[in-house]
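Only one structure is covered here, and it is reproduced in the block below.
With one protein chain withheld, the remaining protein chains of the complex are depicted in position.
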Amino acid sequence: MTSETTQTRVIFPGDLNNHETLFGGKALMWMDEVAYITVLRYLNQNAVTIAVNKLNYSNPVKAGDIIEISGKVTQTGNVKITVHVEIHKEIVTTGERVKAIDADFIFAPIDEKHKPVRVAVFKKAEQ
Amino acid sequence: MTSETTQTRVIFPGDLNNHETLFGGKALMWMDEVAYITVLRYLNQNAVTIAVNKLNYSNPVKAGDIIEISGKVTQTGNVKITVHVEIHKEIVTTGERVKAIDADFIFAPIDEKHKPVRVAVFKKAEQ
Amino acid sequence: MTSETTQTRVIFPGDLNNHETLFGGKALMWMDEVAYITVLRYLNQNAVTIAVNKLNYSNPVKAGDIIEISGKVTQTGNVKITVHVEIHKEIVTTGERVKAIDADFIFAPIDEKHKPVRVAVFKKAEQ
Amino acid sequence: MTSETTQTRVIFPGDLNNHETLFGGKALMWMDEVAYITVLRYLNQNAVTIAVNKLNYSNPVKAGDIIEISGKVTQTGNVKITVHVEIHKEIVTTGERVKAIDADFIFAPIDEKHKPVRVAVFKKAEQ
Amino acid sequence: MTSETTQTRVIFPGDLNNHETLFGGKALMWMDEVAYITVLRYLNQNAVTIAVNKLNYSNPVKAGDIIEISGKVTQTGNVKITVHVEIHKEIVTTGERVKAIDADFIFAPIDEKHKPVRVAVFKKAEQ
Partner (left out) sequence: MTSETTQTRVIFPGDLNNHETLFGGKALMWMDEVAYITVLRYLNQNAVTIAVNKLNYSNPVKAGDIIEISGKVTQTGNVKITVHVEIHKEIVTTGERVKAIDADFIFAPIDEKHKPVRVAVFKKAEQ
């Protein structure tokens, strides 16, 4: 098992803001969920998001688009792990696939009392 | 691009029925979404679900489980396409990965008036 | 008490797919909920959906339509029960009422360990 | 067609407040939806809720209960219509059925500019 | 701490009814949540909504509007508390702010067995 994580979705009208593009808060929540699963698959520790960097919007996402949200660990420090999350959209009628949104999610491992601890216990498959 | 489709999710308490396992209706909706994306990526035609067969529950899904829902075209007929959808669960603390639910989703292509038509227009990447 | 079950709803924009008709996955989830209640009212056993057959779309459902989802046991076997579920829509302005979607939901009774068992324990009112 | 309206649901953990009983705001929203459909089926005018009276809780609703929400026009005035809405719960294991919540929803017909008008245009079936 | 309570929201397409204005049931649910928090901050007793009076719609709420829902205790009796709830909308492009919906929510304190009791235990800050 690899920690790389993919979540594919169809965008429906209920996901849109009043500019008829994907509501940013929903994109953030979905990206955070994918980043969180990526970290859970990588570590044997619980972890929390401590920052989101370089949130970049290349192309608007609209109703009817298929999106693929993918997460991948790109950096491991002593107390932090960076997961790069990308949303690609596929336009159903043409099959065209372009990057829509991407960002770095920074996680810190925590212990049972929710206090930050050192990055320590990797999953076997990642060693 | 392949038509195979993956949707990874974490199960939260709000997804459970009153037996504290994943609500069947939600599983069905998510599996149908993944099957639908698989078909959209395979065909250049719109399509609708006409049956769900061999819906099989091997292992209960609980809060905190990571699930991976995956769809794959397994049969193509003149007027029907079969997508096999599997849900695997990963238990976060142990990394164990087992099949939880699987089923065959049968789709029929439709035209703009929502009438059934023959399977006809494949996406380039699948030819 | 009869096991026949009705769920009436108004369709809102948040229920639509990007063709501006009712999202199929939502219809499936609602029909499954109604079928499940129908079975729970009929049996004194828990049960799970094992198949959905003859899913048929006669008329598109749109925002503002009132829909009535109704379930009724149509067959009882040794290990399976069939619930026929119909969605009728009523167009508010004209009062017109037409069948929109219907399907057969097949359920299997299960024991406490989630293993299939024989259909056995009917509710009093149904005997 | 009669204007009487029924909506049957299963209660899931996601519907509960932190006392583990049905969240009042959700009950109110569902009852308002049923009352609204009842009025739409009775009148050929659009209408809005202007009051909710005698909201009475006889029995707590819990996860796993089946509830039946039913609405019925009980009074028609010059500018107001009263719909009595009752929620009955059925305990699945025993089949017991008791009143849980009931209330009067008062509606006023409105014109296209959202201004109150007289009750005027009844549906044929109700005359 | 005062018991006055504010909840600011942006309206998205998923909140609308099929007239493209805010769905009344959602407005009612949000107003009830704000009224409930107002009461919880005022009393040291649990309480339930027993009526909603003078529900008045001055201006339609549309997608993209910012709304501010505010609750304030306006009357305290022996067995009832009245919370006046107002929704103001702000039109983002012009900054204009107008009353959209308001109503009185009547609450009754209840004991642990969910039985009505007298209004008795005020929070310190309100004395």
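Just so it is clear, A, B, C, D and E label the chains in written order, and each chain counts residues from 1 on its own.
Throughout what follows, contacts are C-beta pairs under 8 Å (C-beta built on N, C-alpha and C of every residue); 3 or more make two chains touch, one makes a residue touch a chain.
Quantities reported herein were computed from a predicted structural model and do not represent experimental measurements.
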Checklist entry - If the full complex is used, which shown chains touch the chain that is missing here? => result A, B, D, E
Next on the checklist: Tell me which stretches of chain B touch the chain missing from the display.
Outcome noted: 10-14, 63-64
Checklist outcome for this item: Touch rule applied to chain E and the missing chain gives residues 1, 5-10, 33-34, 36-37, 40-41, 44, 66, 90, 92-93, 95, 97, 123-125
Checklist entry - Residues of chain D in contact with the chain that isn't shown? => result 13-20, 23
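By definition in this document, only the chains that are shown with their structure count from here on.
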Item to check | Reaching chain D from chain A through chains that touch each other, fewest steps | outcome: 2
Checklist entry - Counting a repeat as over half of the contact pairs in common, which of B-D, A-B or C-D repeats A-E? => result B-D
Next on the checklist: If I list every residue number at the interface of chain D and chain E, are over half of them used by both copies, so same, or under half, so different?
Outcome noted: same
Checklist outcome for this item: Cα centroid separation, chain B vs chain C, in Å, comes to 20
Checklist outcome for this item: By the touch definition above, chain A meets two or more other chains at residues 10, 13-14
Next on the checklist: By the document's touch definition, which label belongs to this structure's chain graph: line, ring, star, complete, or other?
Outcome noted: other
Checklist entry - If you go through all the chains, which pairs of them touch? => result A-B, A-C, A-E, B-C, B-D, C-D, C-E, D-E
